[in-house]
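Every protein chain of the complex appears in place save one, which is left out.
First chain written, first letter: the chains are A and B, and each begins at residue 1.
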Amino acid sequence: MNRLPRWLLVALAAGPVAGLLIFYAWPFVILVVEAVTEESIRDTLGRSSTWEVVWFTAWQAVVSTVVTIAVGLTPAYVLARYEFRGRTVLVGLLTAMFVLPTVVMGAAFLALLPESLDRTVVAVIAAHVVFNLAVVVRVVGSLWEHLPTDMEAAAATLGASRWKVATQISLPLVRPAVTAAATIVFLFTFTSYGVIRILAAPGTRTIEVEVWRRATQLGDVGGAAVLALLQLAALVAIVSWSTIAQRRHAQAIGLLPTSARRRPRTAGERRFVTLVAAVVSAVAAAPLVALVVRSFSTPTGWSTTAWTDLGRAEIRPGIRIGIDPVDAIGNSLTNAAWATLFAVVVGALASLAIAAAGRAGRALDGGLMLPLATSAVTIGFGMLITFDTAPVDWRASWWLVPVGHALIAVPFVVRTCVGVLRSVDPTMSDAAATLGASPVRAWRATVVPYLWRPLAVGAVLAASISLGEFGATSFLSRSGGETMPIAIEQLLGRTGSLLQAQGFALATLLAATTVILVVLVERLQTPLTRQPER
Amino acid sequence: MTDQPGLAVQNVTVTFAVPRVPRAQGTGNRDRSGTPPVLDDLSLSVRSGEVVALLGPSGSGKSTLLRVIAGIIEPDGGRVLIHGVDVTRQPTHRRAVGMVFQDNQLFPHMSALDNVGFGLKMAGVGRPERSERASTWLRRVGLTGFEHRRVTNLSGGEAKRVALARTLATEPAVVLLDEPLTGLDRELHDQLAAELGSLLHDASATALLVTHDPDEAATIADRTVQLAEL
Partner (left out) sequence: MSLRATPRHGDSSLRSIAALAMVVGLVAAACGSDDAASTTSAPIADSVTLVTYDSFPEADTSLNDALADFTAETGIDVEILVAGDTGTMLSKASLTAGNPEGDVMWGIDNSLLSRAIDDEIFEPYVATPIADGSVDIDPEFLELVPNDEATPVDYGDVCVNYDIGWFAERDLEPPSSFADLADPAYAGMLVVQNPATSSPGLAFVLATIHEYGLEGWQDYWSQLGANGVEVVEGWTQAYYERFTWAGGGPTPMVVSYGSSPPAEVIFADPPRDDAATGVVEDTCFRQIEFAGVLRGTDAPDAARLLVDFLVSERFQQELALNLFVYPTNEAVALPQEFVDFAVVPDVSRSLDPTLIDTERSTWIDQWTELVLG
């Protein structure tokens, strides 16, 4: 009786659904159509390089995941269980590393590692590990933080030393979180694109990079489509396996509602915590520091030329590499502004619809999450080959790149908003009803106002995603409209010249912008997630 | 002279800000800003083989005392001696103190047998002997056949018995029990109270149990002490 009228829900959901169908579902169909021809399947699957690429993608992802988990468990434990000065900063630093655009991460490692490790698999894996440390720290750490400490005390009363407690009791209990973290890290490293393009030798490619290469360098659209679908199938398989595994190992533990952090008590504990914190800080900060330092290193010695001459990417008088770094900054900002606008509008409508619609809302929610599971390259590629004939020949439209970015950003906006909207006490609109408000007006007065703050957070997230987006943009951007990540990748490829230093300078700019945006998000978000003390 | 008491607590003081809202257990936070101490210059001794019940209302610091004895909380002042040995600076796992927690704290990822055998495993007992001894203890607490049950599926009374068996299996020098029967229903309560008493005495355990129920104290313990009097 007091439910929202159906027309309202339909009106809210119409835009997001239409956008999803046109810009995601339809390109997906076209991709399948392009791929599923006997010739392209036969050629691609028959080519030995295909399987080499698949093999490389798989094993580097496994190694990256294993190393990340192994390296990340101790910091996760320390950051989850101990309170110490600078803890929040360290967590923030790790989160910033995670949110940094992949090109920046690649650039930072290019700057950090010595020439001998340049373009090697070691560099790639190292970059992956540092990039994804935050996943382990936050996902495993958040479970660890809320584990009942009494269980560990009980084990201690039974004679278990600190180490035995950790390995026999704590680790098994956090296993579901470890599996979740491992899955996320595996997915990210499997679909690695920016890091590979910048850090790996030209012959070393993941499936993502191979899709891009075949489509844009060799003109083999069918082959690229087959590879994209192959990757998609692999991703679906991995996610399914992980969901099942997690469900099987889930166990009921009485989690504490508040965190169990405490200051280190003994000298031994203090030394341990300090050591871990110092090592993690060094590992996380070193690449960024190296990035800034290298931007001042030109072939003629230390100078600020790369920064002052940022607008001139000249090789010889009159001859340029075709990309203007300063233009790229402008393009990135413009794209980010439009992408944020699109993402915010679509995200707001979708969140309101999802929060109000119950079961149907879950379907829309799931649908909007799909672009996250699909790699960015696949999205960009699909859009490029779909919108190339009249009446939808939108390749030259200024809004195609922002739309691609918005597709990827909307899930983040929705996740941020729906949680808040769902937690609004429904009794409030009942109260409004008793005061004479129709369902729609009651909803507008009691639910909608809660949207603005998470929407602001979502907007900032969308902006930072758009600024750093590389995979989809590699396909969609036109000559002269390149964004910062594309410019950075081009500049960094010119080893030993001023252009490379300019690449580092541009990457530093992008890094700084992202970090500022992340700090903004944390500031905006803190009031949202503060737990009420019970 | 009589031999050393099984457990001696001397002049133990623990001060921390008792929050209006209960904090997470075992934080070890201490606020020396002049709030009244939770435990103030408290002394207590338990003879070897004696079962002592400590009575006091909720929130009076009984659990805190147990945690000090177990080494989970460090006292601001005072000493804890077990069979004459000063263990105040020793970490928990070296104190040979067993503790049955109010909410049992069974390890959910292990079976009943593995839970009971955990302390033996930590002591380096080999698997066959461990299994046998753990089985024996399960039998003694009336849980024959429960060896491979998942502890998350046990009823309140069953879980409590597993917790007891787990602690007693290691034959610790001192057994601490934190409100062992609180929360159990009437019938179970009475039944377990009797069992608990005989189990502790059969094992000649030096035990300190805290409770707010004087009847429980009377049934199980040899001697009852009021926290307020200490």
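Just so it is clear, a residue touches a chain if its C-beta (ideal position, glycine included) is under 8 Å from a C-beta of that chain, and two chains touch if they have at least 3 such contacts.
This one's a predicted model, so the numbers in the text were calculated from it and none came from an experiment.
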Exercise for review: Quick one: jot down which shown chains the absent chain touches.
Suggested key: A
**Study point:** Residue touching the undisplayed chain, where the options are A:V211, A:A260, A:L288 or A:L384
**Key:** A:L384
**Study point:** Touching the absent chain when the full complex is considered, from A:V78, A:A215 or A:L310
**Key:** A:A215
Exercise for review: Name every residue on subunit A in touch with the hidden partner chain.
Suggested key: 47-49, 52, 201-204, 213, 215-221, 299, 315-322, 384-385, 388-391, 393, 395-396, 475, 478-480, 493-497
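We adopt the following convention: only the chains that are shown with their structure count from here on.
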Point to revise | Whole-Å gap between the CA centroids of subunit A and subunit B | key: 48
Check your understanding: Taking the complex as given, what residues does subunit A use to touch subunit B?
Key -> 148-151, 153-162, 164-165, 168-169, 172-173, 175, 251-254, 256, 258-260, 262-263, 265, 533-534
**Study point:** Interfacial residue positions of subunit B with respect to subunit A in the complex
**Key:** 21, 23-29, 67, 70-72, 74, 91-99, 101, 103, 105, 107-109, 118-119, 122-123, 152, 166-167, 170, 172, 176
